[in-house]
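Okay, structure first, notes after.
In this view, the complex is presented without one of its protein chains, the others remaining in place.
Coming up: chain A.
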Amino acid sequence: MTEKIKIFLDTDLLEKYLLGATSTEESLQVERYIAMYPEVRETYNELQENLEAFAKLHALKVPVGLKDTILHKIRQQKRGTSKFLKYAIAASFAALIFAGSSYFFYNQNKNLQEENTLVTNKIKDLELDMQVQLEDIRNQYIVLNNPNTKKYSVRGNKKAEELKAVAYVNPVKKLSYINVSNLPQLPEDKCFQMWAEVNGEMVNLGIIKDIDDKDKLWAMPYADNAIGYITIEQQGGNATPTVQNIVANINY
């Protein structure tokens, strides 16, 4: 037996290891010695045999019923783990479903919010539009119904003899409207445009589109001694009227 092994055996580390009283590092050291040196291995096996023999000398009769208690406990533990597993699986599923539905509802909510904004905007637009139209209709009603309103018949000059229009002007309410009831046919690339000269400024009132709606009243900006013009312009309208193309004027 070498000195090294003798020293090792003298430390009693092997005995401590046998009883399970060594630290992790000590255990590793002992296991290394057992693996490397047959003498140590033999001693260890011997100690194990002795331990079992000596322990058996001290055997005591266990009370009846202890076995059942132990087996019951172990079964409980087994059931405990399987129960836990069941709960874990159930919880996982619940979490998955929750996550899925959360995502679905989040998306739906987002879409609804977008739609809501869209609808609100539309309603606002409509309201505004309605207000404008209502105001217009109200004014039209006032103009047409008011005894102070003067009615001017407008006829086209030579360039547009078929042109017929009626202007309604109310100096009290300071409102003026024009109804174009008939327009002559124009080449494809031409159109009628309406103007008003207010305080020396020429104001563009827009292109007279197809006169399908013969009852339509056009609002005109009101001013004392204003003059309304209708001109023939290039398709799409002009920024300033072409004076030589004036086909009708309305003094009001």
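Annotations for the structure displayed:
In this section, a residue touches a chain if its C-beta (ideal position, glycine included) is under 8 Å from a C-beta of that chain, and two chains touch if they have at least 3 such contacts; residues count from 1.
As a working rule, contacts and distances are computed from a predicted model.
A single chain of the complex does not appear, and UniProt lists its protein name as "RNA polymerase sigma factor", one of "Phosphatidate cytidylyltransferase", "1-acyl-sn-glycerol-3-phosphate acyltransferase", "BMP family ABC transporter substrate-binding protein" or "RNA polymerase sigma factor". Set against the missing chain, the residues A:Leu51, A:Ala91, A:Leu128 or A:Leu186 yield one that touches it, A:Leu51.
Within the full complex, the residue among A:Gly20, A:Pro187 or A:Gly200 touching the omitted chain is A:Gly20.
Along chain A, the points of touch with the absent chain fall at residues 1, 9, 11-12, 15-16, 18-21, 31, 39, 42-43, 45-63, 66-67, 69-71, 73-75, 77-78.
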